[in-house]
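Handing you this structure, nothing more for now.
As you look at this complex, bear in mind that one protein chain is not there, while each of the others sits in place.
Chain naming follows the written order as A and B, and within any one chain the residues start at number 1.
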Amino acid sequence: MQTTAVQPPVPAARHRAAGMHPLENERTLGLLLMLPGVLLLTVFMAYPFFLGLWLSVTDSTIGHAGRFLGIRNFVDLLGDSIFRQTARNTFIYALVTVPFKLALGLGLALVLNADIPFRNAVRAAVLMPFIVPTALSSLGWLMIFDPIFSPVSWLLRHWGLVAHNINFLGSAVLAIVSVMIANIWRGTPFFGVTILAGLQAVPAELHDAAAIDGAGVWHRFLHVTVPIITGVMLISTLFSIIMTFADFQLIYILTKGGPANETHIFGTYAYQIGLSATEIGQGAAIALYMFPILAVLAVLLLRYLRRDVA
Amino acid sequence: MVGSRTLGRQVFAVYLPLAAFLIFLLAPFYWMAIVSLKPPTDLFNLKFNPLWARHFTAANYTYLFHDTAFATWTKNTLVISTAATALSLVCSVLIGYALARLRFPGSGVMGMSIFLAYLVPPTLLFLPLAQVVGWLHLYNTYWALILTYPTFLIPFGSWLLMGYFRTIPREIEECAQIDGSSRLGTLLRIVLPLSLPGVLSAAIFSFTLSWNEFLYALIFMSSGPLKTIPVGTVSDLIRADVLFWGPLMAAAVLGSVPIAVIYTFFVEHYVSGLTAGAVKG
Partner (left out) sequence: MTGTRTAGRKGDRSSKAAAGTPRLSRRTLLKTAGAAALGVGALGTGPGLLRWAGAAPAVLKGTSLTTLQATYFVPAGQDLFKKQVQQWGQANGVNANADFLNWPDLQPKISAAIQAGGYDIVELWPGWNYLYADSLVDLTDMTEAYAKRDGGLEAFAAADAKVGARYLGIPHGQTNDALNYRISWLREAGANVPDPAEQARTGKILDLTWDQFFALGKKLKAAGHPIGQAFGHSQGDPPSWAYPYMWSHGAMEVERDGKTVAFNKPMFVDAVKKLVSAWKESFDETGLSWDDSSNNKAFLAGQIAATLNGSSIYAAALKDYPDIAKDMCHTMTPRGPAGRFALLGTRTLAVLKNSKNIAGAKEFLAWWFQDKQYGDWLHVQAGYNLPAMRKWAKDPMWGKDPVMYAFSKEASIGRDQGWAGPPNSKSGLAFSKYIIVDTYAKAIQSGDAAGAIKWGADQLEAIYSR
């Protein structure tokens, strides 16, 4: 994030509006412009959010409004071994995949920023995992991880590297590793293209100047490029943690949280308890456990942005 | 100096990593495509090399159009994605402009709340939102999705466009206003055209997210022929019938094509829009 674009307000332009057509009044116009978006977000986001808060403190089930319970759902969950496993899985899922995505994404961005043939086509191609519907690409992964028909198992057996088909989604450790591989596959291009956008903000003159000063490639990367893309890397990382924390589709399609809940994350467990097991109050509580974590990330992001923008 | 050493370095620093990335990122698509072109008997015969097809067939694709509602799902997805994108874009432009340029009471709080809204993911909202959708009688209508998708599109769009608008020098606007243009007129005639890459970026991003959305579509609009491509594929094509992989992969390929095409044309704008809006802003 650079601060170049931020300018001080121009008082003359502000006060000139007074006494003119109401739409020229900044206060009226500002509020008016905010209105449609804010209205939508209020009805379909803020309201359900508070409704979710209410559900989470009741014993509501599907089709049955519940009684107020206080924080019992939250306390009960702490004693629920599946929930504790879910929480652990979610942290592992997010905290392992994000560094991989960042590192691979950085590498990808550097490669894409180089002078390569068919640049646009290549850029669009590597972006594919991120842009095609996850539900659909996850189906591709589902078959790649198939216990019987997996092409990877076939190849490895063909080369004599393994004797049996690999149990990608059926053994405790391998299952979460497999879904993480699919997640890294999907998320890497997001980092790649965002960091690439950051790289393009690095003025070529800076590089040239450093090169003339005799700085080597590595030195230039570290002292010219990195400082400029740090911001964008940080932002992508925080966003990615949030998205990964709140993931649903990929795991829903690959394992539905199995085997023996080894791959349940907050989203899938909330879905199972809230909709399958019909305990919508407790399901809402599970989802809300995400909130403090997301709030911490949000504060981090805001502090960073404020330092930068204000 | 310049000759083979640089070329060698180029190969190791660029082409080899690039090849590795391309293989890792595209191999699953190759797999999906090849499966979609195989007849089922070959697919389930473990004696054949699964990475190539002995016979090619278009049967899985014709099946999609003759025996499923794939065409309808495509229409649904297209209408919903376009409408949700348009709606979000209008809201985001207005919010982005207001936050970037106008001083009004509550702007700070509202700006921050909208930004925070980005951090409330669908997985946290879907249970209560199902009730809201039911109360408003939106269930199983396009509106259920057109009105709920903006909740995750507007925050990003507003943020991106706010950044973009700030890169436009204030003086240009002031000149127009001195010439008698109204605030809104300036926004429409001066600011928007100058921000086109940013708007395009936001539009592509929104359209992609709408096209790909799964959870809300699964819960709020998925009975009869009223389904989007991802939901229709997952719920109608995963049949108990043992031979479903072919049509499933055909649907996955077809559902991905429109988005891939858009990006091939606009990837440069997308990246430069991100650079200007999100990175610099």
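As a convention for this text, a residue touches a chain if its C-beta (ideal position, glycine included) is under 8 Å from a C-beta of that chain, and two chains touch if they have at least 3 such contacts.
As the structure is a computational prediction, the values presented were derived from the model and not from experiment.
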Contact with the hidden chain (one of A:Pro22, A:Pro99, A:Pro147 or A:Pro203): A:Pro147
Option from A:Ala175, A:Ile235 or A:Leu250 whose C-beta touches the chain left out: A:Ala175
Selected residue (touches chain absent from view) among A:Val75, A:Ala209 or A:Ala277: A:Ala277
Full-complex contact with the absent chain, from B:Gly180, B:Pro193 or B:Gly224: B:Gly224
Missing-chain contacts mapped onto subunit A: 61-64, 80-82, 145, 147-149, 164-165, 167-172, 175, 255-262, 271-280
In subunit B, positions touching the absent partner: 41, 44-46, 127, 130-131, 133-135, 137, 139-140, 218-220, 222-225, 234-236, 238-243
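FYI, only the chains that are shown with their structure count from here on.
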Geometric centre distance via CA averages, subunit B-subunit A, whole Å: 14
Subunit A partner contacts - residues on subunit B that touch it in the complex: 10, 13-15, 17-18, 21-22, 24-26, 28-29, 31-32, 35, 43-44, 46, 49-51, 87, 90-92, 94-95, 97-98, 102-107, 110, 112, 114-129, 131-132, 147-148, 150-151, 154-155, 158, 163, 166-167, 170, 174, 177, 182-184, 208, 211-212, 214-215, 219, 229-231, 233-234, 245, 248-249, 251-252, 255-256, 259-260, 263-264, 267-268, 270-272, 274-275, 278-281
List of subunit A residues in touch with subunit B within their complex: 1-2, 4-7, 9-10, 13-14, 17, 21, 23-24, 26-31, 33-34, 36-38, 40-41, 43-45, 47-49, 51-52, 55, 104, 107-108, 111, 114, 116, 120-129, 131-137, 139-141, 143-144, 148-149, 151, 154-155, 158, 185, 188-189, 193-194, 196-198, 200-201, 231-232, 235, 242-243, 245-249, 253, 266-267, 270-271, 274-275, 280, 283-284, 287-288, 290-291, 294-295, 297-298, 302
